[in-house]
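A single protein chain has been omitted from the complex, and every remaining protein chain is retained in its original position.
Up next is chain A:
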Amino acid sequence: MTYLEALFASMTRQLTQLIPPHEQENVFMVGIHTGGVWVAEQLHRRLQLPLPLGRLNIAFYRDDFTRIGLHPHVTDASYLPVEIENRHIILVDDVLYSGRTVRAAHNELFDYGRPASIKLAVLIERPGRELPIQADVVGVSLALTANQHIKLTGPDPLSLDILTFD
C-alpha cells in the first residue's frame, strides 16, 4: 500500500464512522477544484456513496479577488448535480492551511441552498489557520516551515510532494 493509499484508507474509516448508515442516501460529497476533487474521487469510490460527486470551483468567491483578480483562469465551473437543500455535505479539499478556501466554499454552497450539515475532510492539514475553521476528517497533519509547500499532482497517478523554496 502506498503512502497516499494509506491516507485514503484512514480517511475512509473516519468518514464511515462519521456517516450513520441511515444517512448515507442523503450524503452529497463535494470536492474543491482541483486537488480536492481528486481526493474526493478516491473517497467517493471507496465509500460507494449513492449520490454522484459534485465539484466546487471557488475562484469567484475568493476574498482576495480585488487584490489578485481572476486568478487563475476559471474554466472548470462548479458542478453540483443534485440539490443541496437539506443534504449532509462532505466537503473535501487536498490541503487545509489558512482556511480561506473552505470559507469561500461555504459561501458558494449556501448560494445553492441550505444544507443540513457540512463536514470537512482534508488529505493534509497544516498549522496557520487565519479563520476559525477545522477539519472533521484528516489524512495527515504536517507542520511545515514557512518556505515549504505541499503539491498534489494528478489525477492519475496521484502524487504528493513537499517542495522547499529558498
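Rule of thumb we're sticking to: a contact is a pair of C-beta atoms (placed from the backbone, for glycine too) under 8 Å apart; a residue touches a chain by one contact, two chains touch by 3 or more; residues count from 1.
In this text, contacts and distances are computed from a predicted model.
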item	value
Hidden subunit of the complex - UniProt protein name among "Dihydroxyacetone kinase subunit DhaK", "Acyl-CoA dehydrogenase", "Extracellular solute-binding protein" or "Aspartate carbamoyltransferase"	"Aspartate carbamoyltransferase"
Contact partner of the left-out chain, one of A:95, A:120, A:138 or A:158	A:95
Chain A residues touching the omitted chain (full complex)	57, 59-61, 64-71, 73-79, 85, 93-98, 100-101, 107, 110-113, 130
